[in-house]
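Have a look at this one.
The complex appears here minus one protein chain, its other protein chains still in place.
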Amino acid sequence: MSSILLFLGIMLMYSTPLALAAEGSVISERSGVVNIGIEGMMTIGAFVGAAVGYFSGSAWLGFLCAGLAGGLFGLLHAVASVSGKADQTVSGIAINLIAPGLALFLSRRLFAGATQTMPVTNKIPKLFGAGLPGVWNNLNVDVTTVIALVIAIVMWFIFYKTTWGLHIRAVGEHPGAADTLGINVYKTRYICVILSGVLAGLGGASVTLAIVTQFSPTAIAGQGFIAIAAVIFGKWTPHGGYLACLLFGAAQALTILLGGGNFAVPAEILSMLPYVITIIILILFVGRSAAPKASGIPYEKGARV
Amino acid sequence: MADNTEKYTEVPVSAEYAVQMRGITKIFGSFYALTDMNLDVRKGTIHSLLGENGAGKSTLMNVLYGLYTPEAGKIYLNGKEVEVKNPNVAIENGIGMVHQHFMLVENFTVTQNIILGNEPRKGGIVTDTRKARENVLKIVEKYGLEVDPDALISDISVGMQQRVEILKALYRGAEILILDEPTAVLTPQEIEELLSIMKSLIADGKTVIIITHKLKEIQESSDVCTIIRRGKYIGTVPVAGCSEDSLATMMVGHAVKLVVDKTPAKPGDVVFDIQNLTVKNEQGIDAVRNLSLQVRGGEIVGIAGIDGNGQKELMEAVNNLVKAENGTIRVLGEEIQNTSPRNGMDNGLVTIPEDRHKNGLVLSFTCDENAILEKYRTDEFSPGGRIDRKKTRDFMKKMVKDYDIRPEDCGSKKAGSLSGGNQQKIIIAREIANDPKVLIAVQPTRGLDVGAIENVHKMLIAERDKGVAVLLISYELDEVMNLSDRIAVIYDGQINCIFEQGEATQNQIGLLMGGGGENEQ
Partner (left out) sequence: MNSKWKTLLKKPIMLTVIAILLGFVVAIIIMGLAGYPAFSSIGTLIYGMLGSPKKILNVFIKSTPIIFTGVGVAFAIKTGLFNIGAEGQFIVGSIAATVVGVLVKLPAPIEIPLIILASMAAGALYGGLVGLLKAKFGINEVITGIMLNWIALYFSNWIVGKTAISTNKISQTGYTTILDNWKRTDGMGGLENSALGRAFLKTDVNIGFIFAVLAAVFISWLLFKTRKGFELRAVGSNKDAARFTGIDVNKNIIQAMLISGALCGLGAAFYITGQWPHSLSSLSNFEGYGLNGLSVAFIAMSSPIGCVFAGLLFGGLLYGGSTLQLMMGVPTEIINIIIGVIVFFCALTYILPKLIDKIGTRKKGEADHV
């Protein structure tokens, strides 16, 4: 029993940053903009969160600022992709170069040449502050985990129950239809892409302010891409993406629990798992492309669809 | 006849006119799409906007609807000046637009598409789906436009999709309806229905503007017609007194031959033989059902039919892009079904594709390279695997000379920079240079202006006279009837009737195209 709870606890912990980033990816993709810069946005969020958290002593302030930092890079991506009609993949690659570079650059500047920040004194608080009795304490997750779940639910609600969601989906499937009915395609996409940056930034901070207590070059290392994989796995839906992140979090938990034990699966092989699974899923879903129709195509008024 | 624009006689701005546009100029980059264009549409009329492809009709209406902002000019609605900054302003002022290419979200329902942007809400942001459905049913009833509110757009017919588009406009209280090339995708019977819908809208006090290049439709539907050529105002005429010829002349700027010039056919033996062909469509349903058709050398057989009755799947099977479930396709006795596109070509079958930008040319390649898009793999043009540039250039030059392709030095220019008519010439010339036994032309004059259409028809007839078996598939009934020696009607995946040219009237063929009238032969 205790190992199950331990497993659940670790799974929830590791899936949190993935889930936040994944929801960001969903909202961007659904509005029709491919965003592979999620990794970079998570990295800058991780750094800003840890740095602000250290210097100010407040984890929540760090968390907030991380979202802002991510949002700024989201804005950059939006400018390139929506107004600049740039190739969205290239813009994402550029962000994955600039953001981590900036994070490490600033880290060295602010922390006497080190590529990792000083540990924050105050982490994100746990959900059940004082702790739970005995083994149940494994379920004493960080508040960010709850935030991630809440955001997933909110996203689901927005997408399927509200008029905003209808607009976003229309913009992602057939921007011309939305445009001719008076919906501002550019504004909608800008908001969605900036939000995706904010969420990715928050996801990054949830690593450096809750799971570990500092930023380092390996803090994020691929989690942004796992989040993207989760979104594909989850068919570009808020709920699918969240569940896929739980799955990948579970894989991560397995890596930790089994790594030192008798079960002889090497840690590296387990690390590959999310990526291998995603490829298999993609093969199985041959012929049914669930991605938003207009994803990746810059919108031009009056262009024949 | 001089190609000059007529002087526009000033019409006073008044509330008698639903729409008045004055001095509209729209520039894209350095291209003048509209220059000083004027339009006056009386309330309660059906007003046509006539012009060739690329003349600027859609651009003008996009300005009216607020999708484009003009560089100069004013718009008056019901006598008042309005700045139509975006579609929201247009919608607020009672303008609704049905686009040529439908603006419908495929995986939304009919209801969702109709209410999009104008949703009934609960508590401010939640969509009130129940009320939405109610509202939709209300206007369906009011105007008698049959649709299924819960169906997904991807599942309904083209005719119903168009009705959804019209409902979208009516739902927002449109008093002025703009229809862009509305009949392109309809059967003759559906066109009749559309006509009566338009007339009932007029009776209801609304105004309808139709964008079209189809002369016959103008005659049948409209009260007034404004002609636009190269973005400039040419004239406005009452339709009642105008012949198709005079409309055509104004549209093009010179006298136009509306009938094709050709000598009677001298057909030989059967060259192209389709027997009992069955092909499935993307959804797995039989789209071509037990279809048989023969084309002899030296004749043009035209397949008349509405888009969606199996023509696409027939073409794909003939070109070996999809599987033929059953039956045979033979060229001079050789079976070519279920082999490969190249095999078909090796046996003498060439195709002029429907979509020249998608399937016919590589727009970013030069014209030289496009000319050898098939021949590049021959030893003649790439001895030892190395492309012979000089031979390619000479080949292109000959094409330019034989078919008057412009500009003359297009060889090194990208194909994307040529006009549609010249692009089509390159494709046809390229296919002809393969010395085909069978030439299949699918929608060969789509999107071309009248002069280019004449050229294409001439090329096809020349091939026929050489003894080639020509199969024409077109959604323009006029073209099929004018060009073909024999006309086959396709409906629901089968050929239901074959006529000699002149044997049947357009009405008879139209009925057969829609699946009816077999007993009336």
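All chains are identified by letter, namely A and B, in their written order; residue positions are counted from 1 within each chain.
Operating definition for what follows: contacts are C-beta pairs under 8 Å (C-beta built on N, C-alpha and C of every residue); 3 or more make two chains touch, one makes a residue touch a chain.
Source: prediction; values computed, not measured.
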**Fill in**
Among listed residues B:Gly124, B:Pro264, B:Gly385 or B:Gly502, the absent chain is touched only by B:Gly385
**Message:** Can you say which of B:Ala15, B:Ala72 or B:Ala462 touches the chain missing from this structure?
**Reply:** B:Ala72
**Fill in**
Cross-chain touch to the chain not pictured, restricted to B:Glu369, B:Asp449, B:Glu463 or B:Asp485, is B:Glu369
**Request:** Pick out which of B:Ile27, B:Val89, B:Ile139 or B:Leu332 touches the chain that's been left out of the picture.
**Result:** B:Ile27
**Item:** Of A:Ile36, A:Leu202, A:Ala230 or A:Ala253, the one touching the omitted chain in the full complex
**Value:** A:Ile36
**Fill in**
Those residues of subunit B that touch the unshown chain are 25, 27, 29-30, 69, 71-72, 319, 321, 340-342, 344-345, 351, 353, 355, 358-365, 369, 373-374, 376-377, 382, 385-387
**Fill in**
subunit A positions in touch with the non-displayed chain are 36, 76, 80, 83-87, 89-91, 93-102, 104-106, 108-109, 113, 217-218, 221-222, 225, 228-229, 232, 266, 268-269, 271-272, 275-276, 278-279, 282-283, 286-287, 289, 298
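By our rule, only the chains that are shown with their structure count from here on.
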**Request:** Please work out the Cα centroid separation of subunit A and subunit B, and write it as a whole number of Å.
**Result:** 45
**Message:** Under the stated contact criterion, what part of subunit B meets subunit A in this complex?
**Reply:** 62, 65, 67-68, 86-88, 91, 97, 99, 101, 103-108, 112-113, 116-119, 121, 125-127, 168
**subunit B contact footprint on subunit A (complex, rising order)** = 161-164, 166-167, 169-170, 173-174, 176-183, 293, 301-302, 304-305
